[in-house]
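Here the complex is missing a single protein chain, while all its other protein chains stay put.
Entry: chain A
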Amino acid sequence: MAENKLKTPCKAVVIGGSAGSIEVLLKLLPALPSVLSFTVIIVVHRKNSAESSLANLLSLKTAVPIQEVEDKDAVLPGSMYLAPADYHLLIEKQGVFSLDNSEKVNYSRPSLDVTFESAADVYGPAMVGILLSGANADGTAGLKAVKNAGGVIVAQKPETAMSGFMPQQAILNTPIDFILDVNELIEFVRSLNTAS
């Protein structure tokens, strides 16, 4: 990938997914270098459970452990964060996370739209929003907000997704910048890194 379209150094990569996205994350996250110049924020729909096992599962092969967010945790570059089950995840301009357990959005909590929209408000053109496999329409409005704020938006190629509906919605309804399969996605995220 010669050109990632970002006009300013990337500060945050926000990745949203639902059914079928965990297998993509299990390939993508371990392929990222151990030193990253940006923050990675991951939001995945899942059943509410007391155990935070998804963060552990995703951290198995990554260089940096993935941290499940607690309220007002600092948002640091080079770190990877996961939205906890049953809370919406928002980002404050002071560089901390806020959790919110108000009404579900698109039948989901965490909702991808909520995090994409909040990140767009904070990072503007310095962010990338990536939408992975899923069977619901969450994420499309959020990617629109990212695009409107000047960020870059990416969808997983629907035919490579276990559930193509969610990325397909975004492709149909937003001016998507890139439609990528998993290997292209890995290459794309690596191209955003300016740390060495």
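As a convention for this text, a contact is a pair of C-beta atoms (placed from the backbone, for glycine too) under 8 Å apart; a residue touches a chain by one contact, two chains touch by 3 or more; residues count from 1.
Convention: contacts and distances are computed from a predicted model.
Peer 1: What is the missing chain called in its UniProt entry, if the choices are "Chemotaxis protein methyltransferase CheR", "RNA polymerase sigma factor", "Binding-protein-dependent transport systems inner membrane component" or "Multicomponent Na+:H+ antiporter subunit C"?
Peer 2: "Chemotaxis protein methyltransferase CheR"
Peer 1: Check each of A:Ser118, A:Asn136 or A:Thr174 against the chain that is not shown and name the one that touches it.
Peer 2: A:Ser118
Peer 1: Considering the whole complex rather than only what is displayed, give the residues of chain A touching the chain that is not shown.
Peer 2: 50, 69-72, 84, 87-88, 90-94, 96, 98-103, 114, 117-118, 121-122
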